[in-house]
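Below: one structure in structure tokens.
Only one protein chain is missing; all other protein chains are in place.
Right, chain A next:
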Amino acid sequence: MQVRQFSCGIGYPPKPEENPVRFSFLYTKENDKQEVLAREGETLLEVAHNNKIELEGACEQSLACSTCHVILEEEIFENLESPKEEEEDLLDLAYGLTLTSRLGCQVKVTRAMEGMLVKLPSNTRNFYVDKNKLDLHK
């Protein structure tokens, strides 16, 4: 049996004939950009999971945690409906909050998002950077 890795979304990205919206996620820490295919109306969290992007969604889109925090481009952010109070409350606690932060489970894909870049906040301190502090050879 395999560990089911991703819990939201239908499990696979759209096929080319579904006329997918194409955009990218960026793991900010590794500066690693991954292109994804999305269906209009899917949430960014669903898109992430369908495309095997590492974005948690601990509460399964029920607006109880902020594990799916993403950072949007200003232009995209400005054109979205304002977040609900509940989302704002959770964003207050999000790691690495920015002025264009949203929860991935609350943002739905539109055609206008074609080509956008969604940043994933860098996860933790990077210990490779401080390698000299570590005695890596026992």
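By definition in this document, contacts are C-beta pairs under 8 Å (C-beta built on N, C-alpha and C of every residue); 3 or more make two chains touch, one makes a residue touch a chain; residues count from 1.
Note that in this section contacts and distances are computed from a predicted model.
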Tell me the UniProt name of the left-out chain, picking from "E2 ubiquitin-conjugating enzyme", "Ras-related protein Rab-2", "NADPH:adrenodoxin oxidoreductase, mitochondrial" or "small monomeric GTPase".
"NADPH:adrenodoxin oxidoreductase, mitochondrial"
Which listed residue (A:L26, A:C59 or A:L80) would be found touching the missing chain in the intact complex?
A:C59
Give me the chain A residues in contact with the hidden chain, please.
1-5, 7, 56, 58-60, 62-67, 69, 85-86, 88-90, 92-97, 123-125, 127-128, 133-138
